[in-house]
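Dumping the structure here so I can ask a few things about it.
Left out: one protein chain. Kept in place: all the others.
Showing subunit A:
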């Protein structure tokens, strides 16, 4: 029997879960139709933030306050809230791979439906240095055979403070020439904003942590040299059967 093929995104999620599981991360999930509270307010995105305007977010008809989630970050809140409810205090470590939505026209770099992976680590002494170490470890294992370098640049997200943009560089002879020695923007990340912890019921005086969110489609594009993000959702075996 000829084997079928796994979708590259599924393969990537499988690999990411394997790596993060070893680092103590549990895979968590949340709904795709999400309340504005979890998707925005609890994440410290104010009511009048431009991201909440009509053009970026899909709103659900006749269900006021409900949207198609625009990122995997609402699961940060849901997960912590659930743990507190169960009486489990931090440390927490979770990753959240899943589908997210942006209300935009599609082209070779944009899709209205795409995949993200979220990471969250909360404890008494989880630092920005741990974020660097964790991501370095992840990329090092994902891009086997290359030497991976990570760097941070200042950025801004309402749900992290400090916020950083994370760049990665692959060094070494085994790296495809297109990627070799080039800094590539990988994701947004930072230290969880105290308001986000508070909104989840976690005491920000005692606990702190890091969070990151990365586009999986983009990661797949880089990993395999794919030139059009729409292929991911094309259901075309001329693409999928290469994996």
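In this section, a residue touches a chain if its C-beta (ideal position, glycine included) is under 8 Å from a C-beta of that chain, and two chains touch if they have at least 3 such contacts; residues count from 1.
Note that contacts and distances are computed from a predicted model.
Chosen from "Na(+)-translocating NADH-quinone reductase subunit D", "Phenylalanine-tRNA ligase beta subunit", "DoxX family membrane protein" or "Carbohydrate ABC transporter permease", the protein name that UniProt gives for the omitted chain reads "Phenylalanine-tRNA ligase beta subunit".
What subunit A contributes to its contact with the hidden chain is residues 1-12, 14-15, 17-18, 21, 23-29, 31-33, 48, 50, 53-55, 58-61, 63, 68, 91, 93, 99, 103-106, 112-113, 121, 125-130, 132-134, 136-137, 150-156, 161-165, 176, 191, 193-194, 208, 224-227, 232-233, 235-243.
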